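Sharing a structure here in structure tokens format.
Missing here: one protein chain of the complex. Every other protein chain is in place.
Here the chain labels run A and B in written order, and each chain numbers its own residues starting at 1.
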Amino acid sequence: MTRLTCPFCGPRDLEEFLFRKTLPEPGASAYAQVYERANRLEDSLEHWQHVHGCRAWLLIRRNPSTGEVLKLELLGGGGP
Amino acid sequence: MKGPEPRYSAWALLRARLAGAGYWRPLWSGRRLQDAYDVVVVGAGGHGLATAYHLARDHRIHRVAVLEKRLVGYGNVGRNTTIVRSNYLLPENHYFYEDSLRRWERLSHELNYNVMYSPRGIVDLALSDGEMVDLARRGNAMRLAGIDAELLDRRGVLRFAPELAASGPRRFDIVGGLLQRRGGTVRHDAVAWGYARAATALGVDIIEDCEVTGVRTEGSVATGVETRRGYVKADRIVFAVAGHTGAIGEMLGVHLPVETHLLQAMVTEPVKPLVSSVLVYVYPHGECYVTQSDRGGVLMGGFMDGFPSYTQEGQWFRLEDVVRSAVALLPQLASLRILRQWAGVQDMTMDGSFIIDRIRYDNVFLNGGWCYGGFKTIPASGAACAALVATGTAPDLIRAHGLARFATGHLLDESGGGPFPVRL
Partner (left out) sequence: MSPKGIRVGSRLASAPVRFWFDGRQYTGQRGDTAASALLAHGVRVLGRSLKYRRPRGLLTAGPEEPNVLLTVGSRPAVIPNVPAPQLVLTDDLEFRSQNRWPSLRCDLASALQAGGGFFGAGFYYKTFMWPSWRSYETIVRNLAGLGEAPRAARLPPPTIEHLSCDVLVGGAGPAGLAAALAAARTGARVVVCEREPEYGGELEFEGGTIDGRPGAQWIAEVAAELARRGVRMLTDTAIVGGSGGLLIAHAEPGGLAGHNRIYRIRPQRFVIAMGAVERPIAFVDNDRPGVMLLGAAERYLARYGAAAGNNLVLFGNHDRLYAAAARFLAAGLRVRAIVDSRTDFAMAEGGTTASGLRAELQRGGVECLPGHAVLAAEGGVTVRGARVAPLASPHDERHIICDAILVSGGWSPAVHAGLHEGGKRRYADCSAAFIAAGQPEWRMSAGASNAALDLAAVVADGFAAGERAARASGAAGSAGPAPVASGDGPPRLAPFWSSPASTYQEKRQFVDFQNDVTVADLRQALAEGFIDIEHIKRYTTLGVGTEQGRTCDVLGAAIVAELKRETLLAVGTSRTRPPYHPVTLAALAGHRVGQQLRPLRRTPLHEWHEAHGGVLEPAEYWMRARYYRANGADAFAAGVAEAARVRAAGGILDGSTLGKIEVAGQDAAAYLDRMYLTQASAIKVGRSKYMVNLREDGMVLDDGIVLRLADDRYLATTSSGHAGHMLAHFEHYADTEWSGREVALTDVTEAWAVIVVAGPASRDTLRAVLGSAWHADLERLTHMDFATGRWHSRELRVLRAGFSGELAFELHCRPAIAMPLWQALVDAGLEPYGLEALDVLRVEKGYLVGAELNGQTTPYDLGMDGLVKLGNPCVGRALLDRPAFHEASRPRLVGLRAADGKATILGGAQITTAAASSRPVGHITSAAYSPALRQWIGLALVARSLAADGTELVARDPLRNGDTPVRVSPLVHFDPNGERMKS
């Protein structure tokens, strides 16, 4: 997996980031939001935090079979 | 059980030497895929093979196939740190893990295959009085269940594992530990091969290079599996595909409470005996477990890489982190060299305990969600899963481990980590 490019901080080493969770389907019930995971081999939608950096939370779409980052954006809006 | 022919023994080795080539026979290969089976087990890892073995042995179901995408034992059964133990807190877990440990103790004889169960002891180290209380809670629960456990003070730890005395004061020093003497290690590959051989002898067909790509269903019942080698009818289907459990869920249309993570392990060059037991060192935001194989390599593992991955390639920073932790524990390791690092993909459930249950269809079963605990449970998992598949009723040991527990709240959260495999 390559580095992650934080919208604020630029490309940074993976160890600065913290993965939190894989997201369930949109509109999932309260139970599903906590417990269910969409386990797609090549397309995973996830919440990460640049915890040892600017601490921004990120929405990342990745291919967990290759590590490729398909999309990365700020969760909180705003940003540079 | 008498075990397959030729029976393995020193005598057989001698006879083989005199007989020359041709004395030994294939352990499992050479079977043909049939059109229909009573049970199709998907995945020839430890759990799949053990399930098939127990279906045939305990329940006399001999028309059993184990279908494997790659090779027997190619997954996590061959990619772990070979530790076996039953030092769990929750009764639902420790009775099950203890059942497994008791099976390990006699498995070599049962399978007529030396799996090298080595009860060298496992010590969970405590770094504060508060942690000693946590260990006492766990150890007391074990003792009430008839499982061996001893609480050691610092001196006791150093007596049991004198190699720990080589360090000066650590950043996080050891105040004591919880010892399970019957915990230890098992030779990982031998487990897959031993079960494969024994199951084959009981008539089970183990078919490698036969990926299952789908399930054919009629209403609430599955009728068989689609494979790369064609359709196979099955009365019952068991998925035992650790690491790909989540993907199987998707294939069946179920979002499972599972995330797939990478766990690394690594081994040094072989040296003469250095680490006498299994040492587990957990400190703030760090962790390692260290043991030494019979060949002499020092084995180490620690945290998961920390995000979903199927790559089987670990991140370098985690390797460094594990090494750092191991050197913090045993500074004398510093001049050894890492020879090889590997990573297993493991399905982490949302309460940290495994799942053996029906999934989606009346006759489809899931054996997975093993988190960190897959290898050590293989014998118990095989027996319990086979019982569920054969009788339709979950045996007591796994009654609590159904999928419904997340919705009902009957969680088996051993560590209290909650529905997040990676902690903040």
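Operating definition for what follows: contacts are C-beta pairs under 8 Å (C-beta built on N, C-alpha and C of every residue); 3 or more make two chains touch, one makes a residue touch a chain.
The structure displayed is predicted, hence computed values, not measured ones.
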- Task: Among B:Leu135, B:Val232, B:Leu263 or B:Met304, choose the residue that contacts the chain missing from this document, as touch is defined above.
- Result: B:Leu135
- Checked against the full complex, the residue among B:Gln34, B:Ser220 or B:Gln332 that touches the missing chain is B:Gln332
- Taking the full complex into account, what residues of chain A touch the chain not shown? 1-3, 13-14, 18, 20, 30-31, 33-35, 47, 49, 51, 55-57, 66-67, 74-77
- Query: Can you list where chain B touches the absent chain?
  - Reply: 8-10, 12-14, 16-17, 20-22, 24-30, 71-74, 78, 91, 108-109, 112-119, 127-130, 132-137, 139-141, 143-146, 149-151, 166, 168-172, 187, 189-190, 193-194, 208, 268-274, 283-286, 292, 294-296, 313-317, 319-320, 323-328, 331-342, 350, 405, 407-411, 413, 415-419, 423-424
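Methods note: only the chains that are shown with their structure count from here on.
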- Note on the structure: Seen from chain B, its contact residues with chain A in the complex are 245-247, 249-250, 255-260, 306-311, 315, 317, 350, 406-407, 419-420, 422, 424
- Message: Going by the contact rule set out above, which residues of chain A touch chain B in the complex?
- Response: 1, 13-15, 18-22, 24-25, 31-32, 34-41, 44, 46, 48, 62, 64-67
